[in-house]
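Quick one: the structure is below, and I'll ask about it shortly.
The complex appears here minus one protein chain, its other protein chains still in place.
To keep things simple, chains are lettered A, B and C as they appear, and every chain counts its residues starting from 1.
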Amino acid sequence: MDFDLTEEQREIKRVARELLAARSPLSRVREAAETGAYDQALWREIVGLGWGGIAVSQAWGGQGLGGIELVVVLEELGFACAAAPLLSTAAAAAAIDACGSDAQRERWLPGLVAGDLRAGVGPAALALDGHGADVAVVLDGEGAVLVAAPESEPLETIDPARRFAALARSSVAGGEPLGAGAADLIRMSIAAEVVGLCQRALEMTVAYVGERRQFGVPVGSFQAVAHRCAEMLLQTESARSAAYHAAWAAGAEPTRLGEASALAAAAAATAAREVPASAIQAHGGIGFTWEADVHWLYKRGEVDRALLGGAGAHHARLARAAAARLAGGSP
Amino acid sequence: MDFDLTEEQREIKRVARELLAARSPLSRVREAAETGAYDQALWREIVGLGWGGIAVSQAWGGQGLGGIELVVVLEELGFACAAAPLLSTAAAAAAIDACGSDAQRERWLPGLVAGDLRAGVGPAALALDGHGADVAVVLDGEGAVLVAAPESEPLETIDPARRFAALARSSVAGGEPLGAGAADLIRMSIAAEVVGLCQRALEMTVAYVGERRQFGVPVGSFQAVAHRCAEMLLQTESARSAAYHAAWAAGAEPTRLGEASALAAAAAATAAREVPASAIQAHGGIGFTWEADVHWLYKRGEVDRALLGGAGAHHARLARAAAARLAGGSP
Amino acid sequence: MDLTFSESELAFRDDLRAWFRAHAPAPEPQGDELAHFCWRRDYQRLLARDGWAAVHWPARYGGRGATLTESAIFFVELGRHGAPMMANVLGLLLAGPTIMSWGTDAQKERHLGPILTAEEIWCQGFSEPDAGSDLASLKTRARRERGHWVVTGQKVWTSGAQHSKWCMLLARTDPDAPRHKGLTYFLMDMEQDAVDVRPLRQITGSSEFNELFIDGAVISDEQVLGGVGNGWGVALTTLMNERAGLAFFLQVRLRQLLDRLLREAADRGLLADQAVAERLGELHVRAEVLRLTAYRGLTTVQKYGQPGPEGSLTKWMWSDANQRLTQLAADLLGPQALAAGGSWGYELLRARGNSIEGGTTEVLKNIVAERVLGLPKSR
Partner (left out) sequence: MDLTFSESELAFRDDLRAWFRAHAPAPEPQGDELAHFCWRRDYQRLLARDGWAAVHWPARYGGRGATLTESAIFFVELGRHGAPMMANVLGLLLAGPTIMSWGTDAQKERHLGPILTAEEIWCQGFSEPDAGSDLASLKTRARRERGHWVVTGQKVWTSGAQHSKWCMLLARTDPDAPRHKGLTYFLMDMEQDAVDVRPLRQITGSSEFNELFIDGAVISDEQVLGGVGNGWGVALTTLMNERAGLAFFLQVRLRQLLDRLLREAADRGLLADQAVAERLGELHVRAEVLRLTAYRGLTTVQKYGQPGPEGSLTKWMWSDANQRLTQLAADLLGPQALAAGGSWGYELLRARGNSIEGGTTEVLKNIVAERVLGLPKSR
């Protein structure tokens, strides 16, 4: 029993944190949002580091690492709230590697890992990076479908630092089923980004309320604010426990990934909304301004929640699965 | 537009408050709970004041007052958390008067008002004062059924200051339907008791946290405690707005009583749980003791919530009614 | 207790409804801020022409001497008919009544007319960057120079400043006086170079609010309201002024948004899902309880001259409900509710400000605890 990152995983996390802090401060995110385009220099650098293929077998050009390394990198992507198509690329690649056929792997993985091909992920109506994608892994109920070159309409969302599309139903109907594991890996990846978003919201808030003074004292010394921060920590750590657990299951206990991923999705969908909303509230009027940059976290959180399909469906699925297991007599 | 009690109604409230404060302090409630019997002296006094027939026509021995007076008296019953079968008697009598046939009125009302007959109210599985009752008004979905001398099993609940019974299905099946208005009046009556319970929980808490000191200051000066009290007020006033509105509709706009009563039930079911639970929490360890008497409010609140049928069903009913109205084109 | 309107209130409402039916507002312009402002200003002019812009003002100033209930009816109907809030809402609700209370005859003569007709828009210069909820600590200075007042300082959260001719400005005229003393209330002309209005972009992308940089703005003695050094008292009049009407407007807007969500959810067949029905119903209860509580508050003010406990709760109820409603829409309607430029996406983001603007929920809870419940001042 060891519920902790290895030294190598910590190192990956540290490198990602530092690189993204240097190359993708929130001012860059804002710039990307205002221009409506990803930060291409950042993306080239990320491709160069091989993060898109972090969980892809070396045979297909990936780094041959596992779900935990994928989650760690995506958590840092979320922490930076970076404007780059990493979530879609890395999640799609991991899903194709784990659940695709050899033909599919050969067709898509080397190009995705090298940054030559572009992937979309998400429900058909809200496919992250789905417009003009070479391939999309489309969430459909509890399963996922691989769609080559989907027809799509671009979709601008309240999170202008990312690109979305609505995929044509006809395209999706013609896709190749990948099995439930693919959907699980994608939800786990989104949940990982949410953990990072929430961590960032928490850290920005703690820093702000420790410094900002009203009525002659730091606002963080007001119990209502302090308790709000404690609740943000609780939500963030809850989402983290569930996301790391799913990452472990992805590698070590694939039969448990389905529930683990639903758990991670449910915890993340809750935190994705509440933690950034709390960050805005704790910042007061400042938090409601464009320049304060807290809102990028809220916007991404709300859209990630939608990508995950909300919390309710996962809750219901988990309850029914647990009841079925109990009826089956297993403990 | 005048959303306020009349001077006469205020006077009724004042009298009820004073009488119950004198005759039924919480120490008496505790005594009744410990002996498992109602306070008969109190009940005789209440009967003498005619509260059981407050909303019953004078023709049947009642006071000929309306829903508002009924709500006002039951609110005070809740405030005192009194151990007397007033809620069942007054609610059943009001329901029979409003929705019964003349034969039913003649058969039951004079006896109920005089305290010679006993009434049960509630769902069949949890009928307040249903054991040995001469007549019961049984909530059944959105309707209500009048059952003479129901067969029953006594049921002890977590609220030992009141008596309950499970009524035999066969008895209820043989009952006479009273129409939806009867159920609405009964839920409105329960909601009124809840408003009083919550008001008491709030006042006890405010008094306690203003006095009790920790770390050298009154605990009410901690923002977490102060904000909890503010939330208790919000819930209490919400339940009160909805209950008074239902009381007004009962007299002035009977066609609106169905929704008004569902609204009152939903707001009361929420407050009935949250406000007394908050009172215990704000009292700290003391609040968890038998002697502190806060728990009587929580116990009655949870059981009242069950009598009301919880909050969820009312929420769903209200949403569907609102959607249907919108589909019908009315504003 | 009588929750129906009186004959005269019904007559007032019927007249108003007839007027609104005859003057259906143009569709709300999307995106373009100036177009949006013009839409609001033009509609106010129409209201003013027929005596509806400030129903709560006395008839001699162009109002109708409406009661509080009638005033509430006005805002309910305004919202219900999809009409825009008046462009000069701060002039009508705050500046006008404050001038009526404290102004000289000349000031009343000069200002009230153009407020009513939206000829001159007003903004409120109270808040400062370092004095959020703590007005007594504000720093903007007004110095006496050659027979005028010369003002230097910074204001923030000034809504509508870019369109305003006048600003209700609170500034410190005596730096040596204790905090609440030494403040003066000025009517500052915004049309001078020394006043720099910089839009404060919000998370929605639009700029309802501004920062005001004031560097040597000149104000004459005629533009002092209520006397030098008396600013705190005059400001209280502004702060205490009747905003209950606004609460009715917001409450109706909430109801309309909820009705829209109910319709869209029903159209998609979502109400068959018990979880969806319960969540929508929970919001319906919040909206109804808010409406009822607002009317209770109105009765209390009308009968007893001051708000009861319920008066402190409606802003908090509204912001909470509106935030939940817009989030529920995101959950139920999916991508459509998250689209940029769509109204649900805008409402979702805009709602985050509800619990901050006009008193944060935390401050409101403090106020409820201290002033309504009488708890010791919280630490």
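The definition used in the following text is that a contact is a pair of C-beta atoms (placed from the backbone, for glycine too) under 8 Å apart; a residue touches a chain by one contact, two chains touch by 3 or more.
Since this is a predicted model, take the numbers as computed values, not measurements.
One of A:59, A:149 or A:234 touches the chain omitted from the figure, and that residue is A:234. Touching the missing chain, out of B:114, B:155, B:180 or B:252, is residue B:155. When the missing chain is restored to the complex, the residue among C:275, C:301, C:340 or C:363 that touches it is C:275.
For chain A, the residues in touch with the chain missing from this view are 1-6, 9, 68, 202, 206, 209-210, 217-218, 220-223, 226-227, 229-231, 233-234, 237-238, 241-242, 244-245, 247-249, 252-253, 263, 266-267, 311-312, 314-320, 322-323, 326-327, 331. Residues touching the missing chain, restricted to chain B, are 123, 125-126, 155-160, 164, 166, 214-215, 222-225, 273, 277, 280-281, 284-285, 287-291, 295, 298-299, 302-303, 305-306, 310, 312, 316 (touch as defined at the top).
Mapped onto chain C, the interface with the missing chain covers residues 273-278, 379.
We take it that only the chains that are shown with their structure count from here on.
Most remote from chain B, judged by the distance between CA-atom centroids, is A. Per-chain CA centroids place chain A at a distance of 49 Å from chain B.
Across the assembly, chain A contributes 222-224 as residues in contact with two or more other chains. Listed for chain C are residues 362, 365, 378-379, each touching two or more other chains.
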